[in-house]
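The structure appears right after this line, and notes come after that.
Removed: one protein chain of the complex. Kept in place: all other protein chains.
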Amino acid sequence: MSDAMTAVLRVACPDRRGLVAAVAGAVLGASGNIRAAEQHSDPISRRFFQRMLIEVSSEQAEVLRVSLQDLANRFAMAWRLDLQGHQPPVALFVSKQLHCLHDLIDRFDRAELAGRLALIVSNHEVGIREGERHGVPTLFTPFGDRSVAAIEAEQLAALAEARIELLVMARYMRVLSPKFLQTFSGAVINIHHSFLPAFAGGKPYHQAFERGVKCIGATAHYATDALDEGPIIEQDVVRVSHRDTVPDLAQKGRDVERVVLARAVRWHLEGRVMVDSGRTVVFA
Amino acid sequence: MSDAMTAVLRVACPDRRGLVAAVAGAVLGASGNIRAAEQHSDPISRRFFQRMLIEVSSEQAEVLRVSLQDLANRFAMAWRLDLQGHQPPVALFVSKQLHCLHDLIDRFDRAELAGRLALIVSNHEVGIREGERHGVPTLFTPFGDRSVAAIEAEQLAALAEARIELLVMARYMRVLSPKFLQTFSGAVINIHHSFLPAFAGGKPYHQAFERGVKCIGATAHYATDALDEGPIIEQDVVRVSHRDTVPDLAQKGRDVERVVLARAVRWHLEGRVMVDSGRTVVFA
Amino acid sequence: MSDAMTAVLRVACPDRRGLVAAVAGAVLGASGNIRAAEQHSDPISRRFFQRMLIEVSSEQAEVLRVSLQDLANRFAMAWRLDLQGHQPPVALFVSKQLHCLHDLIDRFDRAELAGRLALIVSNHEVGIREGERHGVPTLFTPFGDRSVAAIEAEQLAALAEARIELLVMARYMRVLSPKFLQTFSGAVINIHHSFLPAFAGGKPYHQAFERGVKCIGATAHYATDALDEGPIIEQDVVRVSHRDTVPDLAQKGRDVERVVLARAVRWHLEGRVMVDSGRTVVFA
Partner (left out) sequence: MSDAMTAVLRVACPDRRGLVAAVAGAVLGASGNIRAAEQHSDPISRRFFQRMLIEVSSEQAEVLRVSLQDLANRFAMAWRLDLQGHQPPVALFVSKQLHCLHDLIDRFDRAELAGRLALIVSNHEVGIREGERHGVPTLFTPFGDRSVAAIEAEQLAALAEARIELLVMARYMRVLSPKFLQTFSGAVINIHHSFLPAFAGGKPYHQAFERGVKCIGATAHYATDALDEGPIIEQDVVRVSHRDTVPDLAQKGRDVERVVLARAVRWHLEGRVMVDSGRTVVFA
């Protein structure tokens, strides 16, 4: 193959006998080579999910697309084939706490993440300055006397212009409207600084301190209308003790927030996350 | 010292200047030797907590008790001195799930825990058989047509007779009445099979599955009137994935339940846990 | 299917295009249904490994076996199909430390492990008594004046008679001879009480203490001629501090030893572990 490349194939459909053979057969029929594959048949939802890493030429990819469309009709299968080199443009939303932003910028710089950092949006000047310092386009949307609708309209226009495919709320302390989230359905990842469903809402470290928990956590999830209730992508915790004050919890929490959010963003960009009735399938 | 032994001294009082010097001075005045000491001055409650491991003879211990009573008056200090060899009698309450019971029996056998297993209480015959197999006295209190009050009266009588100092709910699936808990205030440890405050109540693994969390946890806490809201002693988590069904969560959860409960029981029996307005100070 | 059952299919062979489609096709051709599948194409060894959970009747299983034999010839493929209900007989070897033995007995009792506890072998009477107490056949092989060869011959005879398929060294403090291990090649799991390759040899907790490490670990691995160098199946660690003495390390270590060994045994019995040039592929 003169232009052999790696591609990510994802399929999702009602579970049925013969699916694995059918998809593998389509890849083989297009002379593609399966490098890795993972699948999940959910016993509750009765749905089938598969992610394959395949080697194909661009010509073979076209053949494969035709076969997949046949399978789509036969199995009511949703599918998506992303060719190597597709670097989805990503926007980061941030308020005043910059640790997640710094961490993600650093990872984009090191090419750890399979996307392109295309826009930084902030309601605070510190967030904007950080974007400028790294040469990333920025949009400053302070919450002053303008309506939320006007602000969101401006944000949506910028996202559309930059053709953003993933929006990451990297400690963005504003709620996005249902309308906004519908526009980006399944493509907004938020980091919440608690081990959800414990301590939803705005002051999780204060709540954790008052309850006297012995670990604090962080949760990366898709943002949906229902605040802090979207499908969870990743969680982790860190131990704390009676000696930790609220600022201590916040400091320890930052380390776990950064790692949890980074994993979720990486997995999403590599096509490893699929949503199944409010829960995620993560082929990590 | 002909009969030198190790003793655990615990004090708690309003925080004031000079406390550390006063307590250390009392130990020195009694010719005792401090082997280890930990203290905590809580910035919120303004209370002081200290645990010391000291070497004293029984004669010196008497001198120390007199000095401590002086300090008690001067500093409004609660104190307790436990001499080596004091092995508090412990009761285990269990229903049908025996993994925590097995684990604790095993640890008592290996002398990992600074107490004596004196009684096993169960509302199921499997729990009773397990006690008999290990030669531990048992009390069978099935929940049939008798009133809860009658059952608890029988349990309290047995606990009193065995002079129980710590009651461990090792997956005992019945709620103890407020009256019962008052009798044993601060001396009942429960294991809840979730990372509290997430998933309080009776079906935590089902709830965890439905929410799609990526870690499940266990919480050991002192039992109080307010179900699942007593002071937390220890927590830990284990990772799970979309592949785990509810029985899988229960299986993975058992491993973390056992370890979390065992740590809490060990720390309690070693005098490492002190309660401060709904939260615990754990000198682990 | 009148007698539908779940079966585990494992294949291993040189990596080649078309393998996934071929195996999935064979299952489909036998009217089987793939419930779950995992695969790995190793970039270094260039070998392909796959584990499938399939639903088949016993009649379909026969059809499948024929197809698999064809694939075996075509792809130089090793394969194995284990039908539901196959409960491999397991032997546990133990010396004086019984915590891993207790833990595994407990898990066999709860049917957490897909095997049958068929024999307990010990060079100490405490190990034998434990087997008897649980009604498990035992073999007492003390190391006195008999030669190692004579002892191993007796052990091998007992293992053969009980048709043992997996031997677990659950803190068995004797080295098995190369000849013995060859007989049970790939079917002996050992737990080593350190995070290998750190602290190989007989006194890992002493070494860990002297080096002043901040975590201690445990390693479950297949036993091979080269002591403590067999393929690693599972590892985990637990935090320790300057306050921990060697006995404290041993106590904390027991908790991680038990869990690490149990995971390795479970995965092995569920056909999730495959060996690839000194390393393991674990479809956990």
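To keep things simple, chains are lettered A, B and C as they appear, and every chain counts its residues starting from 1.
Please note the rule applied: a contact is a pair of C-beta atoms (placed from the backbone, for glycine too) under 8 Å apart; a residue touches a chain by one contact, two chains touch by 3 or more.
These numbers come from a predicted model, not from an experiment.
Asks: So one chain is hidden, and I want to know which residue out of C:N33, C:S67, C:N190 or C:Q235 touches that hidden chain in the complete assembly.
Replies: C:Q235
Asks: Out of B:A24, B:A153, B:V246 or B:A284, which touches the unshown chain?
Replies: B:A24
Asks: Give me the subunit B residues in contact with the hidden chain, please.
Replies: 17-21, 24-25, 27-28, 31, 33-41
Asks: Spell out, residue by residue, where the missing chain touches subunit C.
Replies: Considering the whole complex, subunit C reaches the absent chain at 40, 42-43, 195-199, 210-215, 217, 231-237, 241-243, 245, 276, 278-282.
Asks: Going by the touch rule given at the top, which residues of subunit A touch the chain that is not shown?
Replies: Within subunit A, the residues touching the omitted chain are 36, 99, 102, 106, 110, 112, 133, 243, 251, 255, 259, 262.
Everything below uses one rule, namely that only the chains that are shown with their structure count from here on.
Asks: Relative to subunit A, which chain has the most distant C-alpha mean position?
Replies: Farthest chain from subunit A, going by C-alpha centroids: B.
Asks: Per the centroid of Cα atoms for each chain, what is the distance between subunit A and subunit C, given in Å?
Replies: A distance of 37 Å separates the two centres.
Asks: When the centre of a chain is set as the mean of its C-alpha atoms, what distance in Å lies between subunit A and subunit B?
Replies: 42
Asks: Would you please write down the residue numbers of subunit C that are in contact with two or more other chains?
Replies: Those would be 36.
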